[in-house]
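Complex shown without one protein chain; remaining protein chains in place.
Letters A and B mark the chains in the order given here, with residues in each chain numbered from 1 onward.
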Amino acid sequence: MTTVPITLPKNYLNQDYTLWSWLTTIDHKRIAWLYLVSITFFFFLGGAAATVMRLELATAPGDVVESETYNRLFSLHGIAMVWFFLVPSIPATLGNFLLPLMIGARDMAFPRLNLLSWYLYAIAGVFALTMVIAGGVDTGWTFYTPYSSLFANGQVVLAVVGIIVAGFSSILTGLNFIVTVHKMRAPGLTWMRLPLFVWAQYATAIIMVLATPVLAITLLMIALERILGIGIFDPKMGGDPVLFQHLFWFYSHPAVYIMILPGMGVVSEIITCFARKHIFGYDGMAFALLAIALIGFLVWGHHMFVAGQSVYASVVFSLLSFIVAVPSGIKVFNWAATLYKGSVSFETPMLYALGFVGLFTIGGLTGVTVASTAVDVHVHDTYFVIAHFHYIMVGGMVMAYFGGLHFWWPKMTGRMYPDVWGRIAAITIFIGFNLTFFPQFILGYLGMPRRYHTYPDEFELLNALSSAGASILAAGYLLPLAYLLYSLRWGPMAGPNPWDARGLEWTTPSPPPEHNFDRIPIVTQKPYAYDVPKRDSDPA
Amino acid sequence: MPGTDTQESIALLPRASTLAERVDAQFFTLLWVDALMVVVLFGLIIGFAVYYRRGTLRNRVSNAPQTRVEITWSTALLLIFLSIFAWSAHLYVEASSPPKNALEIHGIGKQWMWKFEHRGGQREINELHVPLGVPVKVILATQDVIHSFFVPAFRMKQDVVPGRLRVAWFTPSRVGRYHLFCAEYCGLDHSRMRGHVVVMERNDYEAWLAGFTGTESLAAQGEKLFSQYGCIGCHGPGSKVLAPGLGGIFGKSVPLAGGSIAVVDENYLRDSILAPEQQVVAGYQPIMPSFAGRIDEADLMRLIAYIKSLSAPQGAP
Partner (left out) sequence: MTYQSAIPTRPDTLEQPASQFDSLAQQHQADTLGMWVFLASEILFFGGMFMAYTVYRTAFPAAFEAASGHLNLGLGGINTAILLTSSLTMTLADDAVVARNRRATAIWLALTALLGTIFLAIKGIEWREEFREQLAPLFGRPFVFPEPHTDQARLFFSFYFALTGLHALHLLIGVVLVLVMLIFTLRDAPHLDAKVIIAGLYWHLVDLIWVFVFPLLYLAARHG
């Protein structure tokens, strides 16, 4: 194959090739790339930790690493994946890239603040890496007191400061999104004409802005407790370790929705495009996103059914947790109904999106199981919970992230990847994921607690199965790395709209020019007008 | 040893407490509901995706009544969820407090072991022997970080948080030897902080208890500590200092300075020893010194057992 030199028109990528131009860019599309590269690093760092963990857990005795190392590995896995990959994943990459394009704006409202967000993230990343090199932490990503404040001897302060800084980065990103959606929409683009991806980013941004500061102050109190010796969570001074859990989950439960709402947005875009259908129940879908974001603030106590909070508090939190599951259920039904009478095709992004719907459904339904107080007493802190939230976060968010990346890759790079390899990877990841995590539901029901380095022999078979699945999953994640990089140089030109998709981002060239639109578009209809021309010309 | 049939197959987790049956009933009902929803949803998705795949000749004119359909399934979901909630919350509330006549055993979690002490002073580590068919109330404390007392075969779990006593209770319904885990991450050897709960026939249990020699009951040990720590100087009979007497107070309500009422339970006694100024009984001066930092969890548990024994009906052990 020969590469024909093509002179591309000026776009955001070929404006300037220097490293300096990248590090000082205030173009939202380039900042998206800065994030993409950095979160990919942390994804593989967290993944490497998980690989060693699964290797260790393949057999019952602790024969691969020491307990000390194992405890540091699962802490690293959680910290890297939650704060350095999942929270920024879709918002900071696809969100940054697409939000202005989708609403017909030339950039974010605050381009410099946007770059500052990335620098804060990078500084936080340096803290995290220093923490790892200096020996890591063994507190788990949840930093429960008094273990984290008085007992743990790892680099807790470094980890906590890193997370606080990363938190400020996501607060600023959220702020930018909120203002951009409010003030930068193109003429005619009313709220009820926004793509659901934008709604999802907006709902996520609200959580980022309102929940993250509580995490910051809570972790700050841990840092102060360790540095200055003050005792806010020290039971010997009358402090209450359970208060930490309340404050921590006041952030971290909404944060779970930071880690799933953007995925719901991505999937709505993909399913409509590959079903050639208007989304079923647009208004319901938009309000469901907001409802999840808002009710999500009121359910944190469901992490503490056995921590000794009042029985009545537990019952109320349980009720609210059931209620927050309803809008999620509506979304799943609506995605299914969108396929009805569509014209469905199965390119790579669609496979990921369908995988998302399936795995998210299982994750959501098992979420209802753990929201049931009496059952949760048994499965809390076991592998059942591990499996449940991995179905949401990996089966849901990571699938959606990969789906979105494949969907908008031609827009971001101007080139197509080999679709066959894309499909192979999507199917490999789907199979590997289920093999890894489905056995963990059973393990959890049988009583295997989480964060166990060694375990009784009778859990060995299921653990071995899970570890075998993890090796398939790991292979699945390496595939896109290979063919996406390949496509950067050898992929065929994509053209402005390879999927024949609607949405303003597809009206620009691929890759888009620096200021996105030569003329700001005027919007006259709702999004996803896939079936509109068909209805006129082809009534049969 | 009697009842050594351990966990049999991995497919079946033994149901060894009265609660286990009921939790499992809910768990498996939920599982079937989940499975049904998964089948319906996946059926719809796969069915639609295949039937309406691109290139097929289908009627694609859609006039589905969107709002009505949405309202229908939202309401259906809400009703299903609310009934599961009510069922589960009912069991949770009911199982939250132990019966009055439960057999009391004290337990302490520390990095990384479980220590138990029976009423007669019989001590064990990482093993807990309990009689069949009797409600057992394990009063738990932790010496360092948070631990969690988890017996999968009982479908029961209770976090133990420093600074508070927590109660885990169950009624064993099946003889056997079952796993006891620490379910809350507690540091280096968290995964090795495990042991067994041994459920025995009542006679076997009595025999097992009697097999210990030279033990002294918890209350008797507590009585010694009561004078050793000097409590007796003020709270003893005939003391000149005006301090509340401790006979017969357990389980009663006492009026506190400031007007509130407190029920004397294990946590109240514990707090009164460690932070006496927080809950002063009405009519007394806040002169008692705090024993925080001077008395460990094991001695606290003995003192509490002693003070409780002062309220036991005459003739009770």
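Here is the rule we use: contacts are C-beta pairs under 8 Å (C-beta built on N, C-alpha and C of every residue); 3 or more make two chains touch, one makes a residue touch a chain.
Nothing here was measured: the structure is a model prediction, and the numbers come from that model.
From the options A:65, A:123 or A:179, the residue with contact to the chain not on display is A:179.
Of A:157, A:194, A:247 or A:260, it is A:247 that touches the chain left out of the display. Of the listed positions A:55, A:209 or A:464, the one in contact with the omitted chain in the full complex is A:209.
Even with one chain removed from view, subunit B keeps its contact list with that chain: residues 275-278, 286, 288-290, 292.
Not every partner is drawn; the one left out touches subunit A at residues 100, 105-111, 113, 171, 174-176, 178-180, 182-184, 209-214, 216-218, 221, 224, 228-232, 236-240, 243, 247, 250, 515, 520.
In this section, only the chains that are shown with their structure count from here on.
Inter-chain centre distance (subunit A to subunit B, centres taken as mean C-alpha positions): 36 Å. On the side of subunit B, the complex with subunit A involves touching residues 7, 10, 13, 22-23, 26-27, 30-31, 34, 37-38, 41-42, 44-45, 48-49, 52-54, 58-62, 64, 66-67, 69-70, 73-74, 77-78, 81-82, 84-85, 87-89, 91-93, 95-96, 111, 144-146, 148, 150, 152-153, 155-159, 161-164, 166, 179, 181-192, 194, 275, 292-293. Contact residues on subunit A toward subunit B in their complex (touch as defined above): 62, 67-68, 71, 138, 140, 144, 146-147, 150-152, 235-236, 238-242, 275-277, 280-281, 284, 305-308, 311, 314-315, 318-319, 322-323, 325-326, 329-330, 332-337, 339-346, 354, 357-358, 361-362, 365-366, 368-369, 371-375, 377-382, 442, 445-447, 449-456, 458-459, 461-462, 531, 534-535, 539-540.
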